[in-house]
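The structure's right below; bear with me while I get my questions together.
The complex appears here without one of its protein chains, the remainder shown in place.
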Amino acid sequence: MTAILESLDPRVKRMGITAENLNAFPTPPENDQFATYQVIIEPKEGKGYESAGIVHAPDAEIAFLFGKEQYSRRFTCSGMAVAATADVLASPFTENKISVYDLLEYASLEENNSAGEFYEVFHLYKRGKQHSHWGRVKAVNPEQALYEAKEAYDHSKPVYNIWLIASDNIFFADENIKQIWDTLPLKTHRDVRDYKAQDKINAYKERIKSNL
Amino acid sequence: MYGGGNSFEHLDLDRSLENEDPQLLAEFEARIARGEKIEPSDWMPALYRKQLIRMIEQHAHSEIIGALPEGTWITRAPGFKRKMALMAKVQDEVGHAQLLYAAAETLGKPREKMIEDLINGKSKYSNIFNYPAYTWADSTVISWLVDAGAIVNQLANSKGSYGPYCRALDRICAEEAFHLKYGHHSVIHLSTGSAKQREMVQAALNRWWTPLMHFFGPPDKMSTHTEILTRWKVKMSTNDENRQQFLDMYVPKIWDLGLTIPDPNLKKNETTEKWEYTEPDWEEFKRVINGDGPCNKERLAVRRRAEERGAWVRKAIMKPVEKPVTPLA
Partner (left out) sequence: MNQLAIKELLYKIADDQLILGHRNSEWTGVGPTLEEDIAFSSMAQDKVGQSLAFYKLLHNMGENDPDTVAFMRNAEQFHNCQLVELPSGEYDFSLIRHFLFDFAESARFRRLSESSVKDIADVANKLKGEIKYHTMHANIWIKKLGNATDESIERLQSALNYAFPYALGIFEKSPFETDLIENGVFVGEAQLQEEWLEEVQNVINQTQLILPTVTDEEIKYGGRIGKHTNHLQPLLTEMSEVFKIDPTAEW
């Protein structure tokens, strides 16, 4: 089959588009959808982690590769974590100054500090904004984790939604790979500040004026 | 890069709302009226969901297809500065598609299904990307003015009611600022450069003016009524409002460069404070949106070929998901 598309794009000419591609697409496979991973970013040392969005990936390792360039290719970044969406336990949403914690029923607690596992707790302080990492608690189950978080949180702001992720299910970038973000400040080609040209306009206008 | 025109056809209001629970509907509307965002797990009317999927999906398609006309010049960008900027700019468009598909997915439509609908020609994308970028100057005019038009629409939409869409747009608008600056910078260099460069950029502007006027969609008097979508903060501004705002912001900047806009009737009416212009050919708009533009076939063929070439990679690393989970936010 010969390529038939006369594109203006030399890249497209090399893609080998045939009469068949031009008109039909074969039925895609039944299950062609990757799982999604939540990507959580710390933009600057000490600023804290905040949810950035999701990536489609087959596993956490690739989710990390993908998350890095989709969510931290500009400005600065000091850390990143990924967790499968399926591993995030989300509370119901509240609204209108009512905090999720207000609706939390008192759970009967088994005082046992040695048992249990860690959970990372994320808060949504404003609908339409991103969840931010509030802290971590130790608990025997998610219900207790919520209660522990309620105890420890200062309730300075209402929380409209909570995410709990068992610490074992969230993957933070190791210290020794954080250098992958070192050159971000050098990537000025992605930054508006690299494209100032008012001088050119002024000089041009001067030129026109003096030619009149 | 999406102008927002033509996304809300076929509204059948009477039928769509009759099955909704009035109590839930009232709470939903009160939340929006209060200025709070709707999040994915909140109750929402079926019509709201349907129209949002339609709008966000079209927006996402426009980004991924929008990567193609400018992509034409990636391997030919003149000089390091342009080469790196254009690569980053087109990359951002792909990134925006990714963010928007994710927002649409929270409403229940899987990404692969959306991409399938795109390449099978079932869903629409912004008409403007069905026009060719003949020269380097075309790519600079796209980067500046098409992105400028998109920003007008996207900034308005970022004040809308659906949380995930707002989150995506916050990030997108921040990135578009670079596109706009880069595009303007490139057009400035051509406009203030050699005679040949000026000629190139003027010719490109002539080619892109009509598609740019089309970009915001048909005039309000020709469009479907969308009061309910306005009340629900899905549609945040009308086609004419967007077009007027674009003209207001960019016509002076274009004139500032000594370029001529190919519409002798274009002027601002000082009394009404509105721009007056020759209506672009809306028959052409309809023709192109229905598939008969200069590049419709190529754009979809390239997407199909890209999907086809990547299929083995996806298949190799695919782990079947037992129960699909939609993204949380």
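Order of writing sets the chain letters: A and B. Residues in each chain are counted from 1.
Here is the rule we use: contacts are C-beta pairs under 8 Å (C-beta built on N, C-alpha and C of every residue); 3 or more make two chains touch, one makes a residue touch a chain.
Everything numeric here is computed off the predicted structure, so don't read it as measured data.
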Contact set of the excluded chain (shown chains only): A, B
From A:H131, A:K150 or A:H189, residue that would touch the chain that is not displayed: A:H189
Contacting the left-out chain in the complete assembly, out of A:S156, A:Q179 or A:Q198: A:Q179
Residue among A:R73, A:K138 or A:K205 that touches the chain left out of view: A:R73
Sole residue of B:M55, B:I74, B:I119 or B:V152 that reaches the chain not shown, by the stated touch rule: B:I74
On chain A, residues whose C-beta touches the chain left out of the figure: 10-11, 14-15, 34, 55-58, 61-62, 65-66, 68-70, 73, 177, 179-183, 186-187, 189
Missing-chain contacts mapped onto chain B: 64, 67-68, 71, 73-80, 82-84, 87-88, 90-91, 93-95, 97-98, 101, 136, 186, 189-190, 193-194, 196-197, 302, 305-306, 309-310, 312-317
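Note that only the chains that are shown with their structure count from here on.
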Whole-Å gap separating chain A and chain B, where each centre is the average of the chain's CA atoms: 22
Touching residues on chain B, where the partner in the complex is chain A: 31, 34, 36-39, 41-42, 68, 71-72, 74-76, 81, 84-85, 88, 91, 95, 98-99, 102, 105, 110-112, 116, 119-120, 132-134, 163, 166-168, 171, 175, 177-178, 181-182, 184-185, 188-189, 191-192, 256-258, 297-298, 301-302, 304-309, 314-315, 317-321, 323-329
In the complex, chain A residues that touch chain B: 5, 7-12, 15-17, 21-22, 25-26, 28-29, 31-36, 38, 51, 53-56, 58-59, 62, 70, 73-74, 85-86, 88, 90, 92-93, 95-96, 127-131, 161, 163, 189-192, 194-197, 200-201, 203-204, 208
